[in-house]
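Other chains of the complex are left out, but the ones given are in their true place.
Order of writing sets the labels: A and B. Residues in every chain begin at 1.
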Amino acid sequence: MMQQTAAPAASFRWPDESVSRVPFQVYTDPELYALEQERIFQGPVWNFLGLEAEIPEPGNYKMTHTGEAPVVMVRKPDGSISAVLNRCAHKGALVCYKQRGTIREFNCVYHNWTYDLDGQLTGVAFRKGVGGKGGVGADFDQSAHGLVKLRVERYRGLVFGTFSDQTPPLTDYIGAELIANIDRVLIKPLKVLGYHSQILPNNWKLYAENNKDSYHASLLHVFHNTFGVVRPNMGGGIKLSANGWHHLSYTERSAPNDDATGTEKVRSLKEQYSLEDPSLMEHRLELGDQVTNAIQTIFPSLVVQQILNALAVRQIVPRGVDRTELLWTVLGFEDDDEAMATLRMKVNNLVGPAGFISMEDGCVGGFVQRAAKADPEARTVMPMGGDAIEPSQGSRVTEAAVRGFWKGWRECMGL
Amino acid sequence: MDAALLARLRAEAFLAEYVHVLDGGRLEEWAGLFTADGRYKVVTRDNHELGLPLAVMSCDGQGMMRDRISALRTANVFEPHVYCHVPGALRVLEHGNGTIRTESTFAVFRTMGDGTMSLFACGRSQDRLVEHAGTLRLAERVVILDSRQIDTLMVIPL
């Protein structure tokens, strides 16, 4: 477990009990940002680290992050997975500086200290000095100077880590109702089809909210609406974990009721709009249901995505108070046939940094970030669905899941 | 002048026209620079070297290319911006039988509405050009980005 700083939360306090109004300051305050690193990403949460499929062989490792903290996850000979803070216990150099690779032990280039894959310090160069001179002091306890180790749990190929002793077991943390969607989507051994990295010009929370914001999907994204991936009047709903921290928003195929939506004059419903080559919108029902779109969040940093046959996990990595890296790992199943492989390539034009749908989430966060500076004391307002933080069946026109995010944020931050 | 240098010159001239179509905002002309079944793909060096198939953007045929542009014009939301393509070193990998295959380094600078300029992408493109009515067309263009990172979004093709 990491040491905890006593940094106070600046001049900040939450204005009132409601989480339906959020002060813009939370997106711009560097002190709050620093505190989030400690109280959220190093706090009682499960951070997504990566996929088992990325490190199949013993010694395979991958550099990853929990918040801004550099972390390495590595496959051990016994098949289990270990994760450590990527910082040498000696003078603090990264013990791994290549994105991925295969190792027998951690070997720091600076002074050649070595650690086993659990982070235990196994070697100190010139421990005994040279020719009887130098070397470590008598009181140096090697066992007390390993790498900071994370607790690791896995579920259906997803790997999570936490720095905190307080974090409940992973499945309790996620909760039965939301585990169900992971079971629904990750039904078979996974294959990584590739990665995207998208730099978002905004605070990480604006993107976290965006995923929980089931209200915007049919309004911002023309494609969702036009091609019936997500329409306000399609079936589905919102699910929330008991504590409200995590959510699932899903949509089921059904005949659009154009009157209903028509009356809303939704910008994004362009009746005329069509594709010359609609093959990328084809949907092979591979999960045994009619769900066209399912976006699930695991607080604070994971998004599990199914949009038609586009499957991915997205990791949110804060890169400063007004900058976020979104790491996409795009997935298929090991047993995809060629037709499915082709379909996945096509449908992935919908997502990623150039995705017909998701590109728009790349810019709206920046639109908020720029406006947030103007007057940090001002607050947003989220009236959809009242003040409630509860699931809803048949409608996604609510901001309940976003309120749930802020509930989680406040509970972790103690603010 | 030998055939290799001539092929080089013709490819360079064609790819310059390609660049000006994009940077000049004449996006409706983009698909027409490809053959009817031309392929276009933007991939990152990471995925490329790991042998992973994922593309940032991929089009099979002019139809999907025209769809990209019509979406950009009518459907997608993004902040207005322009590209400045600066092609670098072009090498001819192969020429003859009506085909020229080239590899070129490039940098692209993006400028936003408020004037913010930045290096948006750099790397190399691999282009397969075929003879078409006395001029050339792209049968395939693969753009390999050195960086895995895309800033904000990519809506205009490279």
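As a convention for this text, a residue touches a chain if its C-beta (ideal position, glycine included) is under 8 Å from a C-beta of that chain, and two chains touch if they have at least 3 such contacts.
All values derive from a computational prediction rather than experimental measurement.
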| item | value |
| --- | --- |
| Protein chain multiplicities, whole structure file | A x3, B x3 |
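Simple rule for what comes next: only the chains that are shown with their structure count from here on.
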| item | value |
| --- | --- |
| Whole-Å separation of chain centres (CA-atom averages), subunit A against subunit B | 32 |
| Contacting residues of subunit A [partner subunit B, same complex] | 99, 192-201, 220, 222-223, 226, 270, 273, 275-277, 280, 325, 330, 341, 345-346, 348-349, 352-354, 356, 359-360, 362-364, 366-367 |
| In the complex, subunit B residues that touch subunit A | 42, 44, 46-47, 50, 52-58, 60-61, 63-64, 66-67, 70-71, 74-79, 147-155 |
